[in-house]
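These notes concern the structure reproduced below.
Every protein chain of the complex appears in place save one, which is left out.
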């Protein structure tokens, strides 16, 4: 394309946007609103994912040592655990530490355990084991139960499985909603741009009748779609950025225990998804729509 | 309106819907899709509300009795609790029962408490108290702590407050999303119908030029909006009904511990919200849009 | 019937007047040709009579009502008494020829039976009986113009305004249409025709009003086209 034509097409696109007044604003509005919904849902969804991840990571395996095994076996067990590729963290908890924790757990009823002391501690030494992927816990637990020197293994079976199912479900609902919203955004934006092109079908046909090539007609529409899509994508990104920042500040001040993805990191994801979606949809929407009226 | 005119207007509306082909389908599509998003979110939101309600209702106050108080005071306390208007349930837990529960709680470490028996039980008798509105717990707890014969009161303070804040937040996010979606639906539907009317602005003006009254022109558009809005609202209701039913069945089979609102009850809410919204928006959208072009 | 008094019309954004100081009285049952070069203001005059636009200054009365005083909701009832053949046709492109013509009757609540009787008659008059169920954009230019004539006369208005009703017609068909309009005039309708059709103007020997440079320059009983210049 000549630089002269490029400027002409760009100029035509801008003129057309201005000329169409409320229709342009409405197109931008539709793009913005659909992408705003999509974006907000992405933010929500990412944070829920982080939250469920957080919960899942608190699940761990407790591996009680067989008191009767010798030092050799204990070292062997430690080596085996350390080299297990699925494990993230292996922490040794002596029975003294375990007693201490249990007392903490009982809170003001800790006096119930006052009868026990360093010599007489019926608890066992144990390892607290965390896997890299929380979902691996049930399998890994079964595996390490057969290691030498292991008394028995506890990972809250019967509770962990439904928990994982639940967090999985949450993720699926989030993904389904996001996919649904993306499809909706695509449909709505394409439809709006199609209607605005439809309004101008007569102009397009006239251009063809006086000898304009398809591309000559198409370029201004492509630029117009690009500009509308870009503006329509920028707006929700800005809105989301500021409102999410405000939300994070408020949450940190009030509900401290919920983990939140920092605005900067989440914005990267949002920008990467929303801006190209808006631009691509604007361009595709308008050029595909124009095509229908070029056949004369 | 004469029955003859009514039939004519209805006929015109139907003809127009057929004549506009893809534009009618697209309008119905936009109405359906926006209401589908809104509806799905309502379903999700209601269920989340139920779930958080469920969690909140598990929060309770444990009121330990003062061992030293006499029988008289104990009865007085029981009477006062029974007549407290904010309380939903008051359950007496003897120290024997409490010991039994604690053992259960410790699971395979219950042997630690084997030293205690019926005669020697250091635990205290208590009341488990549930309030009608879970959010009242902190206040009620403070109040009943001063009742006669009360040793001390425990309701997990420091955990309960953030929990309530969190569930409150979830509800607010849900409401905000729903309001946002409703506004979006209104905007998108009105905008789409406006565009389809805009496409026919020339026809509207011509009608005025040959002497049609505003209402003569408007009625077919109103009926058209009504029909499009109604069809566009029926579709998401049906889609939501069947997919929610399927979702409930699947959930009950797989993740049994999540409470779900039965399809019939939730559909009532959905139908009451979605159908009128579609119809009203269709009618308003088209009649307001026509107005712009009647001024000639 | 029609009284136009010191009428001025200036369109927005225009520095000149489309009509300047027009005075014209037209009696019931008259037949008037309005002639003049392109851009002289003929269509503007007809548009003012249909209350499509308002005058900038001066008064314009029709049926004894001053159009500048007319309320918005009265406009449709004015227009129903005026049949108008538009220079740019203004046919409803979303319905066929029959429905376009029938529309004038539907808005005044004519029964379907009556419509099915009268519309074919009128279409026959303009020579379009066999095109009744075509869409306007499937017609030739002249055919569209005749549909427009049919629509204007089907509800027997008391005034017929025709803006270039034969611009797209061959001389023979033109003469037929003009004769048809004359017939309608003879039955009592006041007729105002803006036209460039020299032959028709010369042939019918009616009153001729000449606009030039947006002013009324001549008004003759039994005028002819060339005299006007």
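We just call them A, B and C in the order they show up, numbering each chain from 1.
In this text, contacts are C-beta pairs under 8 Å (C-beta built on N, C-alpha and C of every residue); 3 or more make two chains touch, one makes a residue touch a chain.
Computed from a prediction, not measured in an experiment: that's the story for all the values here.
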item	value
Which displayed chains the hidden chain touches across the whole complex	A, C
Selected residue (touches chain absent from view) among A:54, A:89, A:203 or A:268	A:203
Residue numbers in chain A that touch the chain omitted from display	2, 4-5, 8, 16, 19, 200, 202-203, 206-214, 216, 296
Interface with the undisplayed chain - residues on chain C	11, 13-14, 35-39, 42-44, 87-88, 138-143, 145-146, 163-164, 167-174, 196, 198-199, 225, 229
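Everything that follows uses one rule, which is that only the chains that are shown with their structure count from here on.
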item	value
Most distant chain from chain A by Cα centroid	C
Per-chain Cα centre nearest the global Cα centre, belonging to chain	B
Chain pair whose interface holds the most contacting C-beta pairs	A-B
Centre-of-Cα separation between chain B and chain A, whole angstrom	24
Centroid spacing, where centroids are CA-atom means, of chain A and chain C in whole angstrom	67
Chain B-chain C separation of Cα centroids, rounded to whole Å	63
